[in-house]
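Only one protein chain is missing; all other protein chains are in place.
Letters are used for the chains, namely A and B, taken in the order the chains are written, and counting of residues starts over at 1 for each.
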Amino acid sequence: MEFLLYCYERRAVILLAGLRHVEVSLIAVLLSVLIAVPLGILITRYRRMAHVVVNSANIGQTVPSLAILGMVIPVLGIGLKPAVFALVLRGVLPIINNTYSGIVNVDRSVIEAGRGMGMKGREILTMVELPLAFPVIMAGIRTATVLSISVATLAALIGAGGLGDLIFQGIVMADRDLLLSGSIPTALLAIGADLLLGGVERRLRKGAVQEAF
Amino acid sequence: MPKVIIRFDKVSKVFADGTKAVDDISFDIYDGECVTFVGPSGCGKTTTVKLLNRLIEPTHGTIYLNGEDTAKADVIALRRGIGYMIQDVGLFPHMTVAQNVSLVPRLIGWTKGDQETRTDDLLHLVGLEPSSFRNRYPHQLSGGQRQRVGVARGLAADPPVILMDEPFGALDPITRAQLQDEFVRLRSRLNKTILFVTHDIDEAIKLGDRIAVMRSGKVVQFDPPAKILRDPVDPFVRDLVGKECGLKLMKLSKIADIMEPALTTITEGASVMEAKQLMAERKSDILFVVDNQGNFEGVVHFDHLQKRDGGRVAEVMDRATLTARADGEIRPTLEMMLKHKQVWLPVVDEEHRLRGIVTMTHFVCFFATEAGIQGTAA
Partner (left out) sequence: MSILAYFVKSANLILKLTLEHITITVIAVSVSTVIGVAIGILITRYRRAAMSVIGVSGIIYTIPSLALFGMLIPFIGIGIKPALIALILYSQLALIRNTYVGITTIDPSIREAGRGMGMSPWQFLRMVELPVALPVIMAGIRTAAVMNIGTATIAAYIGAGGLGWLIFRGIASVHTEQILAGALPVTMLAIGVDYFFVLLERALTPSGLRR
């Protein structure tokens, strides 16, 4: 098919855009994890805050991604920084929620056993709660990753680069091949990341069950 | 000759994975009887019963309901004509008690008014005050209350046949005993053919007119409870029935079975003269006093009569007499007699009408007979 030929010819551009896309998403996800996981752990210790934080996170998740992107610009301008910022804003919410619910839903009796054996709070966290909650946290990270890839596509508009550039240009120039050369890799990237992290999550779930015994 | 309502003719059920849950069984069930199906888990009792309302379809054989092949009937109409009650009840959580109970009538097309009347009647019947329970939701009911609603729901369209699959299995022992007693009470008021599945042999004995003991898909014995207790057909049934056969048999017999029915009675309106005459005639020291309807009033002794010559029996009789119930059980009655040091008791029925007399001799004869039979069996 001529389309495949087209992609082959423009492979450098596509690959570069793809790498850029991955780079932006990855930075955003890592930052999200660094911010959101500790925050999630924090609110499991201060349950009164939890209610507020979780509710706000839920409301935050209803806000359209484009609106978030748009509202970041007056504050941070355009380019990579505001793009990553918008991605992080989008990504922390599911991670906070999942960290919180993952830890809170750890079997009480396991924690009591740990406490009974003389484990300190910190040890319980690192050796019991986090490992057991990890699959759920992973699910949150997986959601955040897919969201980041999605918003990164839009962020091409504000100069962040990535496969979104090809899509936007393709629409504007009514160039079918260009359009598809951006859309299909983006879709594959998102699906691929989801499947990969899904596999990790599944393996963690099996492992967590074994660890509990 | 009682009518055959249900006939299983060489019925088998083999599941897709090869398990033979029901293995070539044949039996008849008569109009108005309660048959309990009992056996260990996996014996096929639930499967057998579900073959009747076609929740499970037979692999071989035919099942007849009122002479008609159930396989040829419209399955929905068939099920609406059979009451069905299960262990977890399965009340619809989004409907009120009243809506649950009136469901089948509603499906059939009863008018709203008829549905409401019927619902209230049924709630009364199962011991739930309609005005307080009608609008409650299942999650607001206790386990026993839910089971009662389940019974009401199964009876709503007045089906002639009822299937009950371990209906009391999920309840605590006290509630279970209560509901079993109410089941017995209800049965006498409703004329229905009942198939009752249970894993509890005591429940089967208590509630069944006949018991179908099942094992590995076959009906091992199909007899009245007394026969199963006296003549278990093989060691399996004997083990199932348990060690306390004698006690269980004793529980099955009623005072009415062992008492002396014929009696000399006199009405309280009769004169003392007549009483003395009757005593002389019958060579009896005691007469039982009844009123004009035959209700037991008391006794009159020879000694009472000696004090006077005139007057009515009513004035000299002894009213404070202990009585035994015709439907009472052997052991509790015996205990009562021993406790009050009575060697005989008048026997009355639930309406307090005089039925007979029971003495220690009758008890002795009863035990001797049982021992004799058991002796020959062993």
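What we mean here is this: a residue touches a chain if its C-beta (ideal position, glycine included) is under 8 Å from a C-beta of that chain, and two chains touch if they have at least 3 such contacts.
Everything quoted here is computed from the prediction, not taken from an experiment.
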Tell me which of B:His94, B:Arg189, B:Lys283 or B:Lys339 is the one touching the absent chain.
B:His94
Per the definition of touch given earlier, which of B:Val14, B:Leu103 or B:Val299 contacts the omitted chain?
B:Leu103
For a quick check of understanding: of A:Val53, A:Ile167 or A:Leu204, which residue touches the chain that isn't displayed?
A:Ile167
With respect to the chain omitted from the figure, which of A:Ile59, A:Ala113, A:Met127 or A:Met173 is a touching residue?
A:Ile59
Mind pulling the chain B residues that touch the left-out chain?
53, 55, 76-82, 84, 86-96, 103-104, 107, 137-139, 150, 153-154, 163
Touching the hidden chain in the full complex, which residues of chain A are there? Just list them.
59, 62-67, 69-71, 73-74, 78, 146, 149-150, 153-154, 157-158, 163-164, 167-168, 170-171, 176, 179-180, 182-184, 186-187, 190-191, 194
